[in-house]
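Taking it in order: structure first as structure tokens, then the write-up.
One chain of protein is taken out of this complex; the other chains stay put.
Our next item is chain A:
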């Protein structure tokens, strides 16, 4: 691939030390994101998708949460490569990365916007902090961004408080804030889950249009496979802190290899198809009581003896498709050097 790499995550382990034991929220995750692409991250609750993004933003809650030694998150957007894991969360370097180079949009905009400041002043704050422009200029930029995300009457809206906006408008304001400094990398953590379908569609359109314009790399986290199909270029499927399958969106939908991915796909009701759904049996295991071997084995319809004994390595099916499943070894996948 000749696209420019923006972010490389290697051996990422984010563990939580709790009374019940060590919770391996993110357990040995590797991936890359390239300029202008959308990487979809899918998984059910507790699979580590949000914690992966928090690790990238260096926002892992301390002191319980910790990145294990050996984890590396390299940011390639600047002239020099920066390893985020080596930066302290409050350091100047990290702060200038956040917002300026990478930004994040959260699920519930009401909890991530400050209710006592106007939308405008929150965007202006970010712009001034990162771009060193005057107040007036920053206000101009803020109004321009608010217009870009499709909020009507931006000159008026800029002075409104979050509670005065509807859910969809708030999410647009969040996007305006996140994009106000033209970040090269955007993490969207379930940005449309709290929204109604008609508004969700508007926001997804908006994100795609803005991506086309700014060539931003987007890591799009969601549990909704339909949304993934709509906007992702590549997909990473996570289960209990591990990446179980990575492939292009087409491969994920038309040639899924991991039984978990297949299970997710057959669980979604499809319009026009009244056949009985084929759910995945059982539930996601508790992260403190993970089974031996492959974590998916107890729920897997194809589990073999080896699955209950040994965690499978990642097998490469082809250049863009890798699977963490023993079945893929049988099918001739080559072992990924770790």
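One rule holds for everything that comes next: a residue touches a chain if its C-beta (ideal position, glycine included) is under 8 Å from a C-beta of that chain, and two chains touch if they have at least 3 such contacts; residues count from 1.
Just so we're on the same page, contacts and distances are computed from a predicted model.
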Choices "Fumarate reductase iron-sulfur subunit", "Membrane protein", "Peptide/nickel transport system ATP-binding protein" or "Sugar ABC transporter permease" - which one is the UniProt name of the chain not shown: "Peptide/nickel transport system ATP-binding protein"
Contact partner of the left-out chain, one of A:107, A:202 or A:246: A:202
Residue of A:166, A:288 or A:318 in touch with the missing chain, whole complex considered: A:166
Chain A, residues in touch with the chain not shown (by the definition above): 44-45, 152, 166-169, 196-202, 204-205, 223-231, 249-250, 252-254, 263-264, 266-272, 274, 276-281, 283-284
